[in-house]
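All protein chains but one are shown at their positions in the complex.
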Amino acid sequence: MPEKARSLAEISWDAFQSLPLADKARLYSRDQRLFHVIVAQQFDRPILEELGAVATRIRRIAKLKAGMDFLRTQLPHKSAMLYFSQPSTRTFLSFHSACQILGMRTVEVRDTSTSSERKGETQEDSVRTFSSFSDVIIMRHSKGGLAEKMAWTLSNTERPVPIVNAGSGKDQHPTQALLDIYTLQRSFEKRGGIDGKKIVFVGDLARGRTVRSLAQLLTCYRGVEQVFIAPPQLQITDDILGLLRASNTRFEVGDDLDKILPEADAVYMTRVQDEWDEKAGESGRIDTSRFCIGADQLAKLKQNAVILHPLPRRGEISVEVDRDPRAVYWRQVRNGMWIRVALLAHIFDVTGNIRDFSG
Amino acid sequence: MPEKARSLAEISWDAFQSLPLADKARLYSRDQRLFHVIVAQQFDRPILEELGAVATRIRRIAKLKAGMDFLRTQLPHKSAMLYFSQPSTRTFLSFHSACQILGMRTVEVRDTSTSSERKGETQEDSVRTFSSFSDVIIMRHSKGGLAEKMAWTLSNTERPVPIVNAGSGKDQHPTQALLDIYTLQRSFEKRGGIDGKKIVFVGDLARGRTVRSLAQLLTCYRGVEQVFIAPPQLQITDDILGLLRASNTRFEVGDDLDKILPEADAVYMTRVQDEWDEKAGESGRIDTSRFCIGADQLAKLKQNAVILHPLPRRGEISVEVDRDPRAVYWRQVRNGMWIRVALLAHIFDVTGNIRDFSG
Partner (left out) sequence: MPEKARSLAEISWDAFQSLPLADKARLYSRDQRLFHVIVAQQFDRPILEELGAVATRIRRIAKLKAGMDFLRTQLPHKSAMLYFSQPSTRTFLSFHSACQILGMRTVEVRDTSTSSERKGETQEDSVRTFSSFSDVIIMRHSKGGLAEKMAWTLSNTERPVPIVNAGSGKDQHPTQALLDIYTLQRSFEKRGGIDGKKIVFVGDLARGRTVRSLAQLLTCYRGVEQVFIAPPQLQITDDILGLLRASNTRFEVGDDLDKILPEADAVYMTRVQDEWDEKAGESGRIDTSRFCIGADQLAKLKQNAVILHPLPRRGEISVEVDRDPRAVYWRQVRNGMWIRVALLAHIFDVTGNIRDFSG
């Protein structure tokens, strides 16, 4: 075993890949701060709480024009590349707004067909080119692991700019996990926080990367109970349950939503992710009618419970639910923007300025 | 009949749809100002004159760097979403520039294939998502009535941001009507304004939404005479003529351009809109050679008359006409930008600042 590398520039790609996740996470950080943001497992409870506090501070500052004016002076000397080769309006808009709020310049590469890849350039060279014109690369790609590879690649160049993973492949979407945690933090602000709450996940738990990441992050909190309600074919997978067992998390697996609703503090709804179907129409044959929320389900829910959804939704939450104060999924969208502002402020080390602002 | 709703949030979609246009228009406004901008019929003479005056003020302020610097401080805390699912370079660029002149942050969604619609999201949810990241949605869509639907939908959410219709379906393109009126205001500035002028519309009057809107708006002025010159198949439709009769507007319908030219104060040229052909090639069989302007027609035109065109043009105005001082269609393009700056300044209530500026 080689001695511990202190940075991504001191380790070969092969050696890096074979590291356990915790060691990788350490190498994504610099000077005690997040630098590359690649996997949800990088976040521990202190960083989740710090980012949440910064996001809330920013949200309040932003209420006044003077506050927005102040925020915009934080990073106007920095430029963000939004490299989205996989469609995602919501995540794109959220990051774009976050950059603009801090005054960052932005540039987009949405469609790789307009790029040098046509001319035979490698992906490494393309991303290295992007890094020539930007101070952070926010990337979304259908290829799992690409963000990790790029973080390592750039760390070995003259311009090692940070990579922020905005969704890669089936597995990782760390800022979605951040916004989910932030939404729970806000929802339970006056109820002692996330500790000790019962969180119910509903829908396509097998293929939803947001569920997988959130379930893991919730193990940072004390006494959280997790319940997984899904049709058998879409139920949470054993690797996640293994992680929960390893961290002594209480959990339950079932398929009776109505029964669990009265006990839930938060219900995390998801849509069927049929874009990952292996056979066409596969998901269509699953009966998901019992994994939906409408007026009947609202009636069973506690008055101070909340309903989340990473969106987009289909029929799993009726439109009539939107007006119920317990439906926080639209607020969750805004939370996603604020927590991303906080994340960028953290990466570029201006959270101190923001804490000190008195507008 | 229900009691009169005071806002879009107090009326059901079905009830709203059945309202007469004047009542709808009232609900698009807030605090005596335009809020949603959906149809040309929302504009009355006072608002047309106010917006024109603001546009002219802005145009003058913008001549100096100090003025541009001032304008940019007006709305840097506001963000505009440009949602253009139908191609339109000119209108897009015009709104984009208008936003930038006021310092607004902008973000574009041009192609819906990059959006969540693929994942089964409803259009209502998509637009609601957009509203999460912006303070105004400027939208262009091939579906008639969509802007109206979205205005109502958003008015019933926690973030009821204004919708500005940048063209929807065959019928409505209210800011085009605004810029046409503003161009006429400027053209007749030293000749007593629009009142009493003879306006000649030429070309495809059946399908040009700009003609339809402008013809209606001109009824806000006193003693305007309207002349419609077109081949029979493309002549103005009876619904518009009915509106003109109802407002006691003098009008004339014919097909002899050369004869009417010497009397015209303004000639509003249009191209054949064959993208709306019901049968392929239909428009191609219509003889439009007598509905064009070249050197011969210029010779017949009064010295102080003006030629407008919403652009793009094909052959209906020869390129040689461009250098004639009466050809104002290129200036019309710039007017479109200035009137949109004025409109945004009005919606966000900063026209007072602009009036008070002494640069």
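The letters A and B name the chains in turn, as written, and every chain counts its residues from 1.
One rule holds in what follows: a contact is a pair of C-beta atoms (placed from the backbone, for glycine too) under 8 Å apart; a residue touches a chain by one contact, two chains touch by 3 or more.
Here the structure is a predicted model, which is why all the values come from computation and not from measurement.
Trainee: Among B:P20, B:P46 or B:P312, which one touches the chain that has been omitted from the display?
Mentor: Of the listed residues, the one touching the omitted chain is B:P312.
Trainee: Please pick, from A:Q41, A:S79 or A:S318, the residue that touches the omitted chain in the full complex.
Mentor: Hidden-chain contact among the options goes to A:S79.
Trainee: Of B:A53, B:M68, B:V253 or B:I286, which one is in contact with the hidden chain?
Mentor: Reading the full complex, the residue touching the unseen chain is B:M68.
Trainee: Looking at B:R26, B:R45 or B:R110, which makes contact with the chain not pictured?
Mentor: Going through B:R26, B:R45 or B:R110 one by one, B:R110 is the residue touching the chain not shown.
Trainee: Name every residue on subunit B in touch with the hidden partner chain.
Mentor: For subunit B, the residues touching the absent chain are 65, 68-69, 72, 87-90, 93-94, 96-97, 100, 110, 271, 275, 311-314, 319, 322, 330-331, 333-334, 337.
Trainee: By the contact criterion defined above, which parts of subunit A meet the unshown chain? Give residue numbers in ascending order.
Mentor: 76-77, 79, 81, 105, 107, 109, 113-116, 118-121, 124-126, 128-130, 132-134, 157-159
Heads up, the rule we're going with is that only the chains that are shown with their structure count from here on.
Trainee: Starting from the mean Cα coordinates of subunit A and subunit B, work out the distance between those two points in Å.
Mentor: 41
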